[in-house]
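A single protein chain has been omitted; all remaining protein chains appear in their positions.
In order of appearance the chains are A, B and C, and numbering begins at 1 in each one.
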Amino acid sequence: MTATAKKLGDVMLRVENISLSFGGVKALTDISFDIREHEILAIIGPNGAGKSSMLNCINGFYHPQQGSITFRGQTRSRMKPHEAASQGIARTFQNIALFKGMSTLDNIMSGRMLKMHSGIIASAFYKGPAEREQIAHRAFCEKIIDFLEIEAIRKIPVGRLPYGLQKRVELGRALAAEPTLLLLDEPMAGMNLEEKQDMCRFILDVNDEFGTTICLIEHDMGVVMDISDRVVVLDYGRKIGDGPPDEVKHNQEVIDAYLGVQH
Amino acid sequence: MAFFLEVLIGGLMAGVMYSLVALGFVLIFKASGVFNFAQGAMVLFAALFFVGFIELGLSVWLALPLTVLVMVALAWAVERLVLRHLVNQEGIILFMATIGVSYFLDGFGQSIWGSNVRQLDIGLPTDPIFLMDGDILIQAFDLWAALVAGSLLVALVLFQRTSVGRALRAVADDHQAAQSVGIPLNTIWIIVWSIAGLVALVAGVMWGSKLGVQPAIVSLALKALPVLILGGFTSIPGAIIGGLIIGAGEKLAEIYIGPFFGGGIENWFAYVLALGFLLIRPQGLFGERIIERV
Amino acid sequence: MMMKKLGLALAAGAALLGAHVAASAQEQLIPSMVYRTGPYAPSGIPTADGFHDYIAMLNARDGGLNGVKLKVEECETQYNTERGVECYGRLKAQGGTIFSPYSTGITYALIDRAGPDKSVIFSMAYGRASAMVGQYFPWVFNAPVTYWSGASAAIQFFAKEAGGKDKLKGKKIAHVFIDIPYGKEPNPVLQNYADELGFKLELVPVPAPGLEQKSIWLQVRQMRPDYVFLTGWGAMNAVSLKEAAAVGFPREKILGGWYTSQDSDTVGAGPAAKGFRGLTFHAASRDLPLLKTIKQHVTDKGMASQNGKHMGEIGYLRGVLNAVFTTEALRTAQAKYGNKVMDGEQSRWGFENLDLTAAKLKQLGLEGFIQPIKLSCDNHQGEGKVLVVQWEGDKWKHVSDWITPENQKLMPLYLAGAESYAREKNITAQNCAKS
Partner (left out) sequence: MLYRESGQFKTSYPADQAIFTIKQDRWFFALLMLAAFVGIPLVATDYLYTALIIPFLCMALAALGLNILTGYCGQVSLGTGAFMGVGAVAAWNLAFRVPELNLLVVLVLAGLVAAAVGVIFGLPSLRIKGFYLAVATLAAQFFLPWLFTKVGWFTNHNSSGVITVPRMTLFGWEINTPMEKYLFALGVVTILALAAKNLVRSNPGRRWMAIRDMDIAAEIIGIRPIVAKLSAFAVSSFFIGIAGALYLFVYLGSAEPDGFNINLSFQALFMIIIGGLGSILGSFLGAFFILLVPIFLTRVPPLIGLDMSTAAIAHTEVMVFGALIVFFLIVEPHGLARLWQIAKEKLRIWPFPY
């Protein structure tokens, strides 16, 4: 299996003693873990464990009250999502956050927003630099489109696409940014077996071919155990497990959490 | 000093009238999440019918219930012809739809009753009252207006306590939930719009007997918008207090700041006031804060 | 379904490209730009009716003008400039030659087009005051008075009240005006008088449409002016009177301009209007012989606009007067060019040579309604005179003799205004010596 065959790089992103709460409600309590270069890290846990909140902290949508996040050596306190994006962190969402009014192609192109620089004036004239830029990036996006096998729906507004395809397009948009760290929030939620297999394949390929580091949230244990190099387990906003799949699988606390033993 | 008080009081009184119009907005927004731009047109509409009926020789006590019926019918029509077909649209679409409704009512009312100024006298005194041996002047009419607005407010608050009122709030919180517990959304909407219609009628009668019933009244609705921003779209006390602040604020501004700009700043001051406020507190005085999630 | 709608619209477009309903050869088209709806409708409706009814009377009684049938073509402007321009275009295309926009804003917009289009703009007692200088505004007529001569008349009236011009010294006069071009027109003249006679002029603008006047009148009350000159319009007027009453400001001290003192205003204000006085440039007489004629030939025959609902009101009389000027100008032109449909040039000649003598007025059934007036190539205003009337709660009462505005004193202002316009447009004055 690819995952085990691959050697892990050093720490890319370090989460240290993160605590987050809305009003009185504690969403995350004193969480720490690492994400290493080239690995696939899975965050699992029962509903409301704080998984999504964790991702939201990493890409700057939420601002934890305590703790620090260090990405590639630089520690940040409060940062805006678009800053995270410009650092090379891309993500997809639990409930799809595509631009419904735009075509598949435009959605993916919009993923390269940060890499395109032609301004209002140039774009207004279009001919010349703006067009050249468009073409160049279009070429790259077409690669992604081929890779995700969605050539057929290029020009269709994503609003009209079935759920599974939308998930794919969203992945495509994230990839278009050529991220160094890719956050996937339940990429296979609500998919049938076949779709899931496709999605797994894409994720692994991305990880292999582009060497992208991936941190994903997933409920399907089977999938998680298959594709991830490491697993972090959250429960009630606390970290209760961290390690290779097999190890975590036998962690008593984790089992309790999933079987719902009283705390 | 006396003059300042005089202006302040005058402003507060004017504010009461704004609140009356703003109330209608809030009621509908609370219950159906619709920003009803047509409220102003409804004010004119109600006033036109009321005064029209009276001109036809009916007594006030006959004209009043008749106009109420008209407003209920209007509410029904709006639900039937407009809202029902736009249920799951985003708010802004509904907002634009109500702009359409507003235009329609404007034209409809005038094509029935014409565009002449109509004098509406419901026997409220208009002569000035002097306090502090003539230093401060209060307009008797405004006192009455305040009184009416006050009692209307009380009535609304009481209404909130009734079962229907609770139903309304249920809808406000969550449409699906409300429906799932078996509250027919459409009925609720008709009720709300009827109530808004009544508020419009009251506002219309007050404004009408103050300015004479005429098309220009519609433009007063615009004055209620800054009130809403200030008070928050969902809060009845907000509408009242917002109205008072705007009323007093703009009158004082007109008199104490206006002269430096050559006067006539009333038209926009309310907006700028509300806007400045908005930047500090986007959800308004009493509006709920929104937490966004992904 | 939707496609149908779209189709319909396009069809309409096509229809417009094609048809032009022009007035037939023996029919003189009389454009009538009105506003029967919108915030200014209350002031617009009676005038529109009066205009319509007088022309209808001519058609009914004399079969038109020397055998030329008259066709009134109304167009709704809503007192709104762009609509006015559209109306002008449409009426022009249908063959209109004399246009009365009934809006200072629209008048300004049309002044430039008048020349090239050969259209007479007859702005009766409104519009651009300096347009009375015929050399620079050959196509614009603003008889019998302008806002400037109105302001002059107002000051003279105040002076008379005070007991002589010298008595105005140290007095305080407030000009409460609606903050649109029309409202601002009198200001320069009032300022001149203030400097000359040494009274204090307070300018109090009211933002249009003028429904919010509480603070205005609190201010006025605070100023304690000796007189208030009120230049309001439409919805504003009634509100002014009501608010004045509400702050206990005596209505007797308020003098309205002529577009501020119509029945719609005072009726709208109810008891608050009692004692309010206003200027007119014609008598407020409900028993004119002419009105009887109109009643006999039009109203009683059910041909009147809105069944003569507003007959005899000041606004109505104004509409009639506007129609009289228009038709008499045409009649004058016909005397020179023969009894047929007059074109723009000829209509213009008619206005320039219009001479309403006492005899003529009597014959028209307008004796005592206005003073005799004569226009000329260089003077497009004429020496119109002004009356002051007072509202008694149900009707208007004359409270002054005819006041003659000090036009000679205003002449420099008129010329200055006209010349600056001419410079902006690099227009050369037409020579009035010849022709």
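By definition in this document, a contact is a pair of C-beta atoms (placed from the backbone, for glycine too) under 8 Å apart; a residue touches a chain by one contact, two chains touch by 3 or more.
Quick caveat, the model's predicted, so the values are computed rather than measured.
Across the whole complex, the hidden chain's contacts among the shown chains comprise A, B, C.
The residue touching the chain not shown here, chosen from A:Met113, A:Ile156, A:Leu204 or A:Met221, is A:Met113. Among C:Glu76, C:Glu243, C:Glu313 or C:Glu328, the one in contact with the hidden chain is C:Glu76. Of the candidate positions C:Pro207, C:Gly232 or C:Gly270, contact with the hidden chain is made by C:Pro207.
The omitted chain makes contact with just one of the residues A:Gln66, A:Ser86, A:Gln197 or A:Gln252: A:Ser86.
Those residues of chain B that touch the chain absent from the view are 35, 81-82, 85-86, 89, 91-93, 95-97, 99-108, 110-111, 114-115, 222, 225-226, 228-229, 233, 261-262, 264-265, 267-268, 271-272, 274-275, 278-279, 282, 292, 294. Not every partner is drawn; the one left out touches chain C at residues 1-3, 6, 9, 12-13, 15-17, 19-21, 34, 36-38, 41, 45, 48, 74-76, 78, 80-83, 85-86, 88-90, 92-93, 104-105, 108-109, 111-113, 116, 128, 179-182, 184-185, 187-188, 207-208, 417, 421, 424-426. As for the chain not pictured, it touches chain A at residues 59, 61, 80-82, 84-86, 90-91, 93, 97-102, 106, 109-111, 113-114, 116, 118-120, 123-126, 130-131, 133-135, 138-139, 173-174, 177.
What we mean here is this: only the chains that are shown with their structure count from here on.
Taking the mean of each chain's C-alpha atoms, the chain whose centre lies closest to the overall C-alpha mean is B.
Taking the mean Cα position of each chain as its centre, A sits at the greatest distance from chain B. Remark: chain A and chain B have CA centroids separated by 48 Å (rounded to whole angstrom). If you average the Cα atoms of chain A and of chain C, the two centres end up 73 Å apart. Residues of chain B touching chain C in their complex: 3, 6-7, 10-11, 14, 110, 115-119, 121, 126-128, 137, 139, 141, 210-212, 214-217, 219-220, 223, 250-251, 254-255, 258, 262-264, 266-267.
Residues 36-39, 41-42, 45, 179, 203-207, 209, 211-212, 214-216, 218-219, 221-222, 234-235, 238-239, 242, 245-248, 264, 267-272 of chain C touch chain B in their complex.
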